[in-house]
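Submitted below is the structure of interest, expressed as structure tokens.
Below, a portion of the complex is reproduced, with chain positions unchanged.
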Amino acid sequence: MIVVMKPGTPQKQIAEVVALIEQLGLRANRIEGTELTVVAALGEKRDGAKQALETMEGVEKVVPILAPYKMASVEVKREPTVVQVRNLTVGGGRLGVIAGPCSVESREQILEVAHIVKEAGAAGLRGGAFKPRTSPYSFQGMKEKGLELLAEARDATGLAVVTEVMAKEHVELVAKYADVMQVGARNMQNYPLLEAVGEAGLPVLLKRGPSATMDEFLLAAEYILKTGNQKVILCERGIRTFEDHTRFTLPLASVPYLHEKTHLPVMVDPSHGTGKASLVATMARAAVAAGADGLIVEIHPHPEKALSDGYQALTPAAFREMMLDCRKVAEAVGLRM
Amino acid sequence: MIVVMKPGTPQKQIAEVVALIEQLGLRANRIEGTELTVVAALGEKRDGAKQALETMEGVEKVVPILAPYKMASVEVKREPTVVQVRNLTVGGGRLGVIAGPCSVESREQILEVAHIVKEAGAAGLRGGAFKPRTSPYSFQGMKEKGLELLAEARDATGLAVVTEVMAKEHVELVAKYADVMQVGARNMQNYPLLEAVGEAGLPVLLKRGPSATMDEFLLAAEYILKTGNQKVILCERGIRTFEDHTRFTLPLASVPYLHEKTHLPVMVDPSHGTGKASLVATMARAAVAAGADGLIVEIHPHPEKALSDGYQALTPAAFREMMLDCRKVAEAVGLRM
């Protein structure tokens, strides 16, 4: 932690900063520059210290040096984490594809989709049973009935079921049916939920919040890792920016960046990341080329009849073509799919 | 809802769009422009319709015309909603001020602060007992003990207690102690929580999420209003942008904009909105001039010893000065404080 003093700060105030650093159990190292003084604070304890120092008189700013996350860091674990459940493998050079409708809508729909997903060569089935919807007037999902249908589709196909859990009080129920529990973008910083899914022990697909920094994203993962559950898949799904030609802006550089910083696998969601069916397959290919460990894609047998988000769903034909293209790109960059 | 067709779309596809509109129980009104055709879809039902139309062949885009929220709208209720609890009045030309520490830290601290708040002329006491923290390694709050101390401070001063509830399973507990329940920015789209606080019946202070649009913010309020609880205070607390000289960007135009669209009162949080103590009082004044119905401000008797967010807390002296200044600005713009 580097404490930058304002130019012209009296010696007395600098001395007080040094004193506070030592009082906090850290070592202070004072450095006189040409125009101002900085004080390095060295040692283990950090959280309260930064905040206390920032409020001292004469302090311009406090620059943290260490990354705030620990268990998610490559410093702690160098080998990539691989999440495996049924035939779905994510990470370590293996690219796992999860596909399915935004919402489970009926027995016919989810079984039809599951067979399409399987035949196209994907290993995971997505489908929302509990749906977080911006408007209280929108379809809120089939709830437990939807979970039962997902389980039936899994029995019929062997696909791993990936579904969102929106509330701590549903974790136990969802865990009975799901193979992977998804925490949605709106809940990335719902800490009681993160702890509860962590404790449930299933693999967790954690979506990036649309205004989350990388540090905030990894700290959210840290809440899960701290429960002892190491099976966390990060998912880039787009951020809020000024761009209005897509629903969100999909910043694929987060894939190689996260690979530098964390051992956790990184998936990409090109459906929410663009919000336009016509852009999804191309961005799926780009995500693979960026080194993504997985894809999660919305498809629907009849997008125009979807109860939610049909405008970003691929048709079965478009999905099959996407799979063929992604496989070629995966080979080109040395990933197995 | 206006369906814009791509230039050169065959008549057959336009006819299919018209047919779908009618099938959805809406009336279709076809308009031929010089370069393209648009079809207006008229009637009550909206949600699934937009999505279905967006996925039809030949459709360029679907432009919604009606605001998606209802109960929050000035169309439904023209007179401003006034939230009143103990001596705190927010809305209808009355400006309510809530102040206090980021976190309740000890009996001495919260009682000392409460007296400062009261003597400076504010009517609400804020203080976190359950703290949502970005890092799992940060101080997480005193929990129920903190709530008890807040209640003790209320008994000593008559201030209304405003405190955050982070999880549905804490609503009952927090409701026993709080006068106003705060839903934090991270939880603005935690729908089960919104419904639970709505049902608890206490006034709710709903903070804007850092990447929420105005429509999303008002739809979050709608989740609460739908439970029958009308006592909702909206709170602008800053958004995520590229700016890095402040912690968030505080967009005060949301105050007059919301006053045009909703009857709900609008409060401003200049502490989180700037993240810098030296900017808080000035932005509090600006918020009052923008017509805010209330302010929520972090203060601390000893900011450098705060367990959280000390860098944005006002000292007691700075807070008293802020109150004097805000009172003058309030008078200048015709608000009572």
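We just call them A and B in the order they show up, numbering each chain from 1.
Just so we're on the same page, a contact is a pair of C-beta atoms (placed from the backbone, for glycine too) under 8 Å apart; a residue touches a chain by one contact, two chains touch by 3 or more.
In this text the structure is predicted, and so the values were computed from the model without any measurement.
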Taking the 2 visible copies as a start, how many copies are in the full assembly?
4
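Keep this in mind: only the chains that are shown with their structure count from here on.
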Based only on mean CA positions, could you tell me how far subunit A sits from subunit B in angstrom?
25
Interface with subunit B, subunit A side, in the complex: residues 20, 47-48, 51-56, 68-70, 132-139, 166-169, 186-187, 189-193, 209-211, 215-216, 219, 222-223, 226, 239-240, 277, 303-311, 313
